[in-house]
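As you look at this complex, bear in mind that one protein chain is not there, while each of the others sits in place.
Just so it is clear, A and B label the chains in written order, and each chain counts residues from 1 on its own.
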Amino acid sequence: MTTRDWLLEDSPTSRWQANAGRAYRVFTALLRNPLSVVGGVIILVLVLTAIFAPWLAPYSATGQDLANWLAPPSGAHWMGTDELGRDIFSRVIWGSQITLTIVGLVALISAPLGLLVGAVSGYFGGWADRILMGFTDIFLSMPKLIPALAFVAALGPGINNAIIAIAITSWPAYARIARAETLTIRHSEFIAAVQLQGASPLRVIVQHILPLCTSSMIIRVTLDMAGVILTAAGPGFIGLSAQPPLPEWGAMISRGRTFILDQWWVATMPGFAIIIVSPGFCFSGDGLR
Amino acid sequence: MNAIDLKNLDISYGDTKVVHGVNLAVAEGESFALVGESGSGKSTILRAIAGLAPDWTGDISVLGRARSHGVDRAVARQCQMVFQDPYGSLHPRKTIDSALSEPLAIHGLGNRDERVEAMLKAVGLDQRFRFRFPHQLSGGQRQRVAIARALMLEPKVLLLDEPTSALDVSVQAEILNLLKRLRREQGLTYLLVTHNLPVVSFLCDRLAVMRHGRIVEVAGVDQLKHGQLVEAYSKELLAATEGANRAAG
Partner (left out) sequence: MSTLLKVENLRVSFPTHRGRVEVVKGISFTLGRERLGIVGESGSGKSMTGRAILKLIRKPGLVTADKLEFEGIDLTAQSEKQMRSVRGARISMVMQDPKYSLNPVMTVGEQIAEALVTHQKLPRREIEARIIAMLEAVRINDPQRVAKLYPHEVSGGMGQRVMIAMMLIPEPELLIADEPTSALDVSVQAQVLDIIDDPVTRKGMGLILISHDLNSVSRYCDRILVMNSGVVVEECAAGELANAKHPYTRGLLAAMPTINESRDELPVLDRTQWAGT
């Protein structure tokens, strides 16, 4: 029996086989969608770039070569150099680590937080719902960038504070989605059945409601990732996020702004990186749907 | 001791009262039917006994113990429910195995593998169904799983909410046979809600006819079989069913 037969077996013989089989089916369905394959490849390249940055980058990200400053793209410097003579290509490669960290941490903080707040609020209803959702709505009513900027300004500039600020401003949208999903699931008979078996509210929420919310949440998070990258670039652009000499893409664009007319590559190259990576998340999110 | 005792039971949903002053006693080991049309309050009574319709006044006791208004762990061991829709009553992301193990985990019972295997056998499902997901099962197979899940905690009382009305005739026959056999083997008490009088005739000992939230008549199944229901509304219901059956006769 091949692995494929084992995965597609109609009558699995263990829990592990059943779950692996389902994952495999989702995976093959994704492969049939060309857009999601493109998105997946882009994300894979980003991850690999981040992991292998030390080997991929031809130069150091911070090493200055003032003799060679603002050199246009050439064989030696594929994307040219910036005002301190640093190789932009190397900086973009190292920057992928920062971008991935921001995206990953934001997803890890805000999605579970939103999921939990939304599920609790939707499941219990009443006062819990009103208080939690009132709080959520306050955050939702503000444009994302404004509170993020305010937080960074208050906490002090720096990449970690930028991540926290973005995470704090992005959970309310997830809470709203999770609540809406919970409301539709809450009255279904399979939830009534576990309640009748004596399951505690915590158990019902964590084991029975959350697994059903997560799939739409994952889709939503991947679709939002592009936005997160841009939001992250925002504080970076104003200089409130990554501090020099960290090669954060937004910060790089910001520094390149000064030379945009004569040395276009300084701002454009990291811009390209953002433009390519953002749709990568969008496509894969779209495919998951 | 009665399996289910209802005294002066009023049940409301929000501001509307849907069940008015119901008194009912179901003996242990009995199979009792609540029949009526939609909106008669029959399902609501079932949900109140289960703990899913908490807004009631009066008394509900299960096996001699008064029950609280909400869902109750102690009642869970004695009284379980089977729902109408075999598609909506199983969690779409959980295998049959985890659906059946869940009640054991909640109540900290051991020997889960053996219990699940034994229960699958009892409801007539092959072991190869154990790790399948609900979407890989037919409606009848799902309803078998739902019955198995209800029986995992070895309750004495089973509340059945239209357990066969979403199924095809031939599958309905299988599930009815299964319910009849399980009751005989495990000495269960059934409280069945249905609009289908022939099902009552096959599965039950007594029935109560309901209309607009009130019990119109309580009768033995023999009265039903011989067309000897007393109240006018009961006769109407019977006539509507017989009218539909006559042609096929």
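Here is the rule we use: a contact is a pair of C-beta atoms (placed from the backbone, for glycine too) under 8 Å apart; a residue touches a chain by one contact, two chains touch by 3 or more.
A quick note: this is a predicted structure, and the numbers were derived from the prediction, not measured.
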{"item": "Touching partners, among the displayed chains, of the absent chain", "value": "B"}
{"item": "Residue, one of B:Asp59, B:Asp113, B:Asp126 or B:Glu236, that touches the chain absent here", "value": "B:Glu236"}
{"item": "Among B:Ser68, B:Asn111 or B:Asn177, the residue in touch with the chain that has been omitted", "value": "B:Asn177"}
{"item": "Hidden partner interface residues of subunit B, rising order", "value": "37-38, 138-139, 168-174, 176-177, 180, 195, 197-199, 201-202, 224-226, 236-238, 240-249"}
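Convention: only the chains that are shown with their structure count from here on.
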{"item": "Distance from subunit B to subunit A - Cα centre to Cα centre, in angstrom", "value": "47"}
{"item": "Contact set on subunit B toward subunit A in their complex", "value": "50-52, 71-73, 76-77, 80-81, 83-85, 88-93, 95, 97-98, 102-103, 106-107, 128-129, 131-133, 136, 146, 149-150, 152-153"}
{"item": "Contacting residues of subunit A [partner subunit B, same complex]", "value": "10-15, 17-18, 22, 188-190, 192-199, 203, 207-208, 211-212"}
